[in-house]
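Note that one protein chain is taken out, while the other chains of the complex remain in position.
Each chain carries a letter (A and B) given by its place in the written order, and its residues are counted from 1.
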Amino acid sequence: MSDDLDALERRIDLLRAQVRTAARAREAALARELRGQLRKAERAWDTLVSAPPQVAARPGEQEGRVAVPVRERVHRALTLLGVPAAGRLVVSVHDAFFAEPLRSSQLTTLRRDEERTFRRSPYARPHYVCAALTDRLTPARGLLAVSTWPQERRVVGPLSPRVDFLVATVQVAACAGRLDDPSPAARRLLARMARNVPDAGSGFGEPDPERVAVAARAELAVHLEADTRQRAELAQRAAAQLDEVACLFGAATLSDVARKGACA
Amino acid sequence: MSILTSLARLRAIKEGVAQPIATVRHCHLGRRPMVFVPLRLSGEAAAPLAVMLGTDRDAPELLVVAQPRNRDLRFAFTAELARVLLPYVESFLGQSETVEKKNADPYQRALDAPQLLLPNPSGVAFTRLLGRSTRFRRPDGPYPVPAEVPLLGRWLTYFAERAAHPGSSLTLAATEELGRHWASGQSGLEDANLAALLGWISPPPGRTGPQAAQEAEDPLIWPPAGPATDPGFDAEVLAPAIESGTVERVTEALRTQLAPTWRLMWQAVDLLRALPEGASVATRWESDRGSFSMMAEQVAEGAPPQARRDGAVAAASRLSRMERAQAAFEVQRAYDDPLVMAEYRLTGEAFAGEVIETDPEHTEGEGRSRKLRPVVLVKTDDPVRLSPGATLGTPDRRGQAAQLVDVSDGLVTLKITKGMGRGRTPAPGSVPEPGERVCYTSLTDDFQGSAALPDRDATPWTHGGPPQEYVPNDEDAQEEWA
């Protein structure tokens, strides 16, 4: 392996010199070509150098303990929140209240994977991580929800993002309030949320979970009625127009909406 | 820019090499300057990526943040930086002199002072932000940092503020100093590229200035002198290196970006050092030493870090201080350097020429008030735009003042009014001889005292009233550093 490395290093040096000469001579095309070769050689060098001997066990997977699958971790965080949430919030909540790590990169394909699993054998699992639907019954960008929630909770009207944020704040405050010594991640999360709720206590002192919850509920009271009404209407439309897959994962296009409508 | 400099730029284009616009060096260059080349992570205000620094051109230190988004690593970096920079600063505190002045308490002034050399003004601005982001941190509390970090922050802040003080040499930006001494054949905007400017001033053998400058614009050949990095380097080299998580790879990648600038910095030092030092440089350095000693004393006495913002009185007095320093710096440069004085000769505020006749024993007044007022007649080719009665000074006899008596057809009559002593006859050499070349100007270095500003306790209500004593609070220390 070290022979390969030496050869590669010599080649990299040579290419660098050639790139430089070409750039000086203003031979743009040649320089570009050489730069490409240089990148390839460097990448090959990287692969050789950084190839790990074996795939190391992840922390948490050691000691023979079975790690909780990603979908279950997400489900846990969503259940705690009780409302549709973006991946970012799901990760923060998980960090704040659960031990295993969850990275946002692990969430990128989750919704699609769940949809595939569901299509293969519907309802084979007790719950799925699914989408929240927009007022056009398409999946809302970036929002995750739980399949066992009632449809009204899995749709979002114009007021829902704010309502769901306030509900999530109440939930996070409640969880933090139950702990004697919340983790730093939990304190940070609560502080971040409290900052954006009027009268939840501000400044640099630690927010009081009780006060945060009261403040969030107070604003919630302003929006809740209208939001509930709008969501109920949307849920009815979804039930009337969408098949069961689309009810969970959203209509990909307007024609999906039309199809069920035509069948019904 | 003046017509003189513009002409020098035109000449530089024609000759293919930068042209001198100064005959002496107008900045102090210490024996042990600290060359300091910082890099910042793109898209962030004050996230340091790396710095190459040191006083020995053959042994630069390279400090790197291998994962710039990691807060802990950033603070570890600033702590390391402190461990290099603070001992350097403190090494100047050992030897000092006692300065006694009329109507003031005697004080201690360091015999020499530290000097920071950066590539360009953006490097200085970044230093200021780095200082701002670290000087309020605390060694205790929720986000503790090593004790040196806030101290480093105060010094970095100090150096960056001094850079804005006209004539100070404690912190120098290489492009600015070079640009003060040479005119390139490109625009001022392009002069901000250190490699390009040096390409014009001192092109490598076999190349012309413009060729060297053009090469310098290719980031593959000459990486930018920071603090911003080349976006291509970020995308193709740095991002994968950071991603790989190997410290060595990141370090080596950043070394390739910093090492060329490091060499340029020392080239700039050599070029500037080769110029003879201007006569007033030592005086200005003396006030730099005084300022440095005062800052060191404040630190030692446990004064709080520099405030985030100046109060009204502090801001006004700083402004007035800077204005005076600027005016003094301009006059001193003209007195020190005939090429700078030429700017004023061109506008008619100064003239030079040959003495053709003198009356060294001319007197005015009678009896006890009889005074020696030698009269000198100068022939000049310069377009003099001064009126009779104007007070004049001269670089050749700095203690003297003269008064313009008459100007006509390239002949200037003046009489020496100050600095002639009490004797009946002038001391030898105090009056220019016929045939001598002389230069006189209406520029003088004696300025009015500082503006009359109220004490801070008497700040008028229009300016917010007396400011509260600045006490750094928890908010400062706990400011997130995301």
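Going forward, contacts are C-beta pairs under 8 Å (C-beta built on N, C-alpha and C of every residue); 3 or more make two chains touch, one makes a residue touch a chain.
Please note the rule applied: contacts and distances are computed from a predicted model.
**Student:** Looking only at the UniProt record of the hidden chain, which name from "Secreted protein", "Phospholipid/cholesterol/gamma-HCH transport system permease protein", "Succinate dehydrogenase iron-sulfur subunit" or "ATP synthase subunit a" is the right one?
**Tutor:** Missing chain, per its UniProt entry: "Secreted protein".
**Student:** Looking at the full complex, which residue from B:Leu4, B:Ala76, B:Ala314 or B:Val355 touches the chain that isn't shown here?
**Tutor:** Answer from the full complex: B:Leu4 touches the omitted chain.
**Student:** Touching the hidden chain in the complete assembly: which of B:Gly167, B:Pro210, B:Pro260 or B:Pro432 does that?
**Tutor:** Selected residue, touching the omitted chain: B:Pro210.
**Student:** Which of these touches the unseen chain: B:Asp56, B:Asp381, B:Asp406 or B:Glu433?
**Tutor:** Only one listed residue reaches the unshown chain, and that is B:Asp381.
**Student:** With the missing chain put back, one of B:Leu111, B:Ala235, B:Ala303 or B:Leu319 would touch it. Which one?
**Tutor:** B:Ala235
**Student:** If the hidden chain were put back, which residues of chain A would touch it?
**Tutor:** 26, 28, 86, 88-89, 134, 136, 138, 140-141, 158-162, 164-165, 168, 193, 195-196, 198, 219, 222-223, 253
**Student:** For review purposes, identify every residue of chain B that touches the missing chain, sorted by number.
**Tutor:** Here the touching residues of chain B are 1-4, 6-11, 13-14, 20, 23, 41-46, 68, 129, 132-133, 185-190, 210, 217, 229-232, 234-235, 238-239, 308-309, 338-339, 342, 345-346, 381-383, 479-482.
FYI, only the chains that are shown with their structure count from here on.
**Student:** Just give me the whole-number Å value for how far the CA centre of chain A lies from that of chain B.
**Tutor:** The mean C-alpha positions of chain A and chain B differ by 52 Å.
**Student:** For the complex, give me every residue of chain B touching chain A.
**Tutor:** That would be residues 215, 218, 220-221, 236, 240, 244, 246, 249, 474-475, 478 of chain B.
**Student:** Help me check something: in the complex, which residues belonging to chain A touch chain B?
**Tutor:** Counting only chain A, the residues touching chain B are 19-20, 23-24, 39, 43, 46, 49-50, 204.
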